[in-house]
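All protein chains but one are shown at their positions in the complex.
Note that the chains are named A and B in the order they appear, and that numbering of residues resets to 1 at the start of each chain.
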Amino acid sequence: MKTFKGGIHPPEEKQLVKDNPIVDFPLSSRYHVLVQQHLGAPAKPVVKAGDEVKKGQVLSEPLGFVSVPVHAPTSGRVREIGRIVHPVTGLLAPCIVIDADGRDEWAHGLPLERDPFAMSREELMDAIKAAGVVGMGGATFPTHVKLSPPKDKTIDTFIVNGAECEPYLSSDHRLMLEQPERVLKGTGVIMKVLGLNRATIAIEANKPDALRLMREKAPAEIQVEALKVKYPQGAEKQLINALTGREVPSGGLPMDVGAVVQNAGTCAAVWDACARGIPLIERITSVTGRGIMQPKNIRVRVGTPLREVIDFCGGLNSVAKIIFGGPMMGIAQFTQDIAIMKGTSGVLVLREEDTNITAYSACISCGRCVEACPMGLIPSVLSKLGEKGMHQKAVENNLLDCVECGSCTYVCPANRPIVHFVKHLKALSRAAGAKK
Amino acid sequence: MKNISASNPAEDPVKEQAAKLSVYVSSSPHVHSTEDVPWIMRQVIYALIPGALVGVYFFGIPALRVIAVAIVSCVVMEALWQKLTASPVTIKDGSAVLTGLLLAMNLPSGAPWWLVVIGSLVAIIIAKQLFGGIGNNPFNPALVGRVFLLISFPVAMTTWPEPRSFFSQAADAATGATPLGALKTAIFEHGTIAAAPGLNLMDPFLGNVGGSLGEISALALILGGIYLIARRIITWHIPVVYIATVAVLTGILWLVNPEGYASPAFHLVAGGLMLGAFFMATDMVTSPITNTGKVVFAIGCGVITVVIRLWGGYPEGVSFAILIMNAFVPLINRATKPAKFGAVR
Partner (left out) sequence: MISSILLLGGIGFLAALVLGISAVTFAVKMDPREQEVLDQLPGANCGACGYAGCAAFAHEITVNPEAEMACPAVNEKALEAISAVLGRSLGGSAPLIACIRCKGAPAETTNRYGYIGPKDCRAAQIVAGGPKGCQYGCLGLGTCEEVCPFEAIIMGEDGLPRVIESLCTGCGKCVSACPRGIIQLIPRTGNYWVGCVSKDTAKEMKPLCKVGCIKCGICGDVCPFDAITVSKTASAEIDQDKCQRCGLCVSACPTGVISALSVPRKVHIIAEKCKGCSICEQVCPAEAISGKVKEPYLVNEGKCIGCGLCIEKCPSDAIERIIS
């Protein structure tokens, strides 16, 4: 089975939710829709307090090319343009607060009935951007930008990322099991946008039911490939490498080796956007971990308060960490007063015994991090440079090639927070660059 | 740099504060392997137990005494030093215990207690703590201790009690030569190994020979080494390449002149090669960090070991070979960096 060099095998822990069918999360009375839920320039609010809005209505406009709009998750009235803690930065960020009217009415004309395969490439791209579709694996990169590589880059490979290599999470898994058509048809639309007649859906071997079903349902031009279970198989560069043997060049992007990768959930959102004009206002999220009483996979609207999600899932057990995303690259939260975003693939609640809160000690050069690093770096050196703040030397030691997957930190017997050191060094390097 | 954790509530108010709040926040990742430094040290100690038991069996209570004194004095000295220098006391990580055990395995069983204590002092304080503690020492601490003792107390360190069954109550231990010692004497004085007729393969393989209390049984050490490799504490590179280098070099010479050189099989089981290849050269802090580097390191160790054994003044060359190669490790690390993903060629 195809794989990549390096990587680790953390306990999968997916048994908590992988067999739980998706449950529709009930309508909330209030939504906090963050204006910035994507990489790139924030969107600009176009509504004000007191405005009536309908479901799917644009709340803020994109600023520039690398930006997407955000939409109302339900019908109601704009309470205020307020601020809420942003799950990614931990700082207050602007959000549009909507009091739902309970009627959940679509904006005028929605949903549409269109045949995306009869639409031109430009029309499809406009639909994808207008729907605010972003990478739903967690990176939230605007999809329309990813699908518009510059003219000089020839794309010959399109990969759908169904690997879901993070432990605990099963949102893509359940999506492929319960709504394979949305994923497959979305794949077809993207193939048309990229001008390809072939695509590959990559699924890790720990999802045999999804592999079977997708193989059954997929048309001939979409190949379904099983990959060896190893973290971080779902990382873009490792995925391309395992499937095609190509290595994305240092400092480059997948398009430099002719590849485009999209998350399975993003493909489904693309289909909705193109065929029915539906903007990205809801997603499938795995609420899991032993710190939550009733783990579930939920279909939840963007802007839903986290407190309600936790209550819906039975409340908290004993909790040490609340994480948005998976345990390897997710972001720990310090408050429950936050809201679900477009990129929230999981809400993971860990007890003290499930996570690591021990002090770190000196590096013993055991080499486990070198074995684990999928990018061929020497993480122990970066951690020692991080202790001293030596960012220039770190850049010489390939600091910028680190994808912060966390494999090194997972295996380090001295408990060294290597990813934290890398982030610290990158921040110092950026600050030094800005000063110049 | 110090760090904040939740495991020391008395020292850090974090846990107390967090108890009032709901959560901890750290950078990703938020899960961790259960294999930490104390776990690794424990596995190595378990792997050494067969070799230590054989030593105690053949050399009796004195061997046990050497082991106990070494471990206790290493731990006490590390704790004392760290307290005196107002550094965090780290004896719980098990590295001092391991150094003590390894040092003991490298000493003759008749070593007096004060000799062992001096060796511990050199190993822990000079070779390890003065360089900045665990992770910062360039040389294998147990070997530095052993070599210091060898040079400073050559008589005490080359007085080898004869092996005998643990249950035979002989009053005084007779002393004799180790297999390698007998070999060197035979070659130097008579020019042929036939002058040492008592040499065979089974004795050093099982352990019925004189020598350092931990090195005598190749079998026990190989078993321990296999355990370490199976548990992924060490990789196969250093032991296999080190042993193979010694086998190849001695094999070539033996094939050319079987009277003047001992067989490669003999060189493998006699002396401290098994102990050195599986337990001393593989010390993580003082060996290269990449597998390619480990191969280079192991070849170097093998070559120097053979040179000293065959043409040097000492009968055994493992300790010196490893220490000399320890000095090259930073250079080897620089020269054998792993291939970066996506390196622009």
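One rule holds for everything that comes next: a residue touches a chain if its C-beta (ideal position, glycine included) is under 8 Å from a C-beta of that chain, and two chains touch if they have at least 3 such contacts.
The shown structure was predicted, so the numbers you read here are calculated from the model rather than taken from an experiment.
J.: Which listed residue (A:Phe141, A:Tyr231, A:Trp271 or A:Phe421) would be found touching the missing chain in the intact complex?
T.: A:Phe421
J.: For the full complex, which residue in A:Gln333, A:Ser380 or A:Asn398 touches the chain that was left out?
T.: That would be A:Gln333, which touches the missing chain.
J.: Go through chain B and note every residue touching the omitted chain.
T.: Here the touching residues of chain B are 1-6, 13-15, 17-18, 21-27.
J.: In the full complex, which bits of chain A touch the chain not displayed? Write them out.
T.: 89-91, 331-335, 357, 386-387, 389, 417, 420-421, 423-424, 427-428, 435
Following the convention adopted for this analysis, only the chains that are shown with their structure count from here on.
J.: How many Å are there between the centre of chain A and the centre of chain B, using C-alpha atoms for each centre?
T.: Going by mean C-alpha positions, chain A sits 48 Å from chain B.
J.: Which residues of chain A touch chain B in their complex?
T.: Chain A reaches chain B through residues 5, 8, 10, 90, 167, 237, 241, 247-252, 319-323, 325, 327-336, 348, 350, 354-367, 370, 373-378, 380, 387-388, 398, 401, 404, 406, 409-411, 413-415, 417, 419-420, 423.
J.: Report the residues of chain B in contact with chain A in the complex, numbered from low to high.
T.: 1, 3-8, 21-33, 35-37, 39-40, 90, 93, 132-136, 235, 284-285, 287, 289-291, 337-344
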